[in-house]
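Have a look at this one.
The complex appears here without one of its protein chains, the remainder shown in place.
Up next, chain A:
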Amino acid sequence: MDQAVRELSYAQAIQEAMAIALESDERVFLMGEDIGVYGGAFQVTGDLVERFGADRVIDTPISELGGAGVAVGAAVTGLRPIFEFQFSDFATLAMEQIVNQAAKMRYMLGGAVSVPVVMRFPAGSGTGAAAQHSQSLEAWLGHVPGLKVIQPATPYDVKGMLLAAVADPDPVMIFEHKLLYKTKGPVPEGYYTVPIGKAEIRREGRDLTIVATSIMVHKALEAAKTLEAEGIDVEVVDLRTIRPMDKETVIESVKKTSRLLCVYEGVKTLGVGAEVSAMIAESEAFDFLDAPIVRLGGAETPIPYNPELEKATVPQVPDILAAVRSLATGSR
């Protein structure tokens, strides 16, 4: 099929996905704070309210818990809500509905219902918004059976994964790094999906595997380019989904390269990298390792305001370069 491919920003790709979902399925509607005439805090919903009306692009009061619950109730009874949190940090106000209700309702009722709700979480640091507007809480939700948790890294993926999420019968949580919103990439017109639960090898390499999530994928690719000139051939695996995790792709990559570095923005301890590392340690890939696994994650601190401190809180390209250089030459 001929689908024209344009350069779109990550935010435009999300908006296009939502417009397609709204156009093609009467059951789909959007809910969130200031997503109507304001266009969303990050202008992701933009002018969708003008195209689809205030009944389908619903501004909610500042009521994250209640709003999330309304989305859950609507999903259980036949609609397909896409609920936008203004910042992922505000998930903390709605954890009850996300964790106790959305995630468990199908199970508690023995399969009598499904909860096809999509929740979008603008996440991550780098905007100078300090400790309560910069967190990466995806691992919190990744810990909850019943949820699916995704972190698309490119405009192509975010459109396809959002459309896959809308079509999914279960609750899907999308963590969108705010610094990705303005990044551009090729996006085909029209409907397509990118599967949830499938990692993507962004760069093939022989010497070392970097498993990265979200914005860290781009930092890892940038580092890989520099390292190529130094003769280190890095494979970059974009995890894309943290629950359910694509173990096979990661295991196969590590078996090939024998070295693993995990790079993620969430706090290092008990985070996505801990899960990936443990998963490899438990797998047949463990015997292939030539050096201990290394994790680069967020510092053990709230996100600070000062820009230099803020940068130092999360992994940057030089950190990745240093970690790879050390890991590529290290041995057990």
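In this section, contacts are C-beta pairs under 8 Å (C-beta built on N, C-alpha and C of every residue); 3 or more make two chains touch, one makes a residue touch a chain; residues count from 1.
Here is the rule we go by: contacts and distances are computed from a predicted model.
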item	value
From "Spermidine/putrescine transport system permease protein", "Pyruvate dehydrogenase E1 component alpha subunit", "Heme exporter protein C" or "Competence protein ComF", the hidden chain's UniProt protein name	"Pyruvate dehydrogenase E1 component alpha subunit"
Identified contact with the non-displayed chain, of A:G32, A:G46 or A:G146	A:G146
Option from A:L30, A:V49 or A:A74 whose C-beta touches the chain left out	A:A74
Chain A, residues in touch with the chain not shown (by the definition above)	29, 55, 60-61, 63, 65-79, 81, 96-97, 100-101, 105-114, 145-146, 148, 169-170
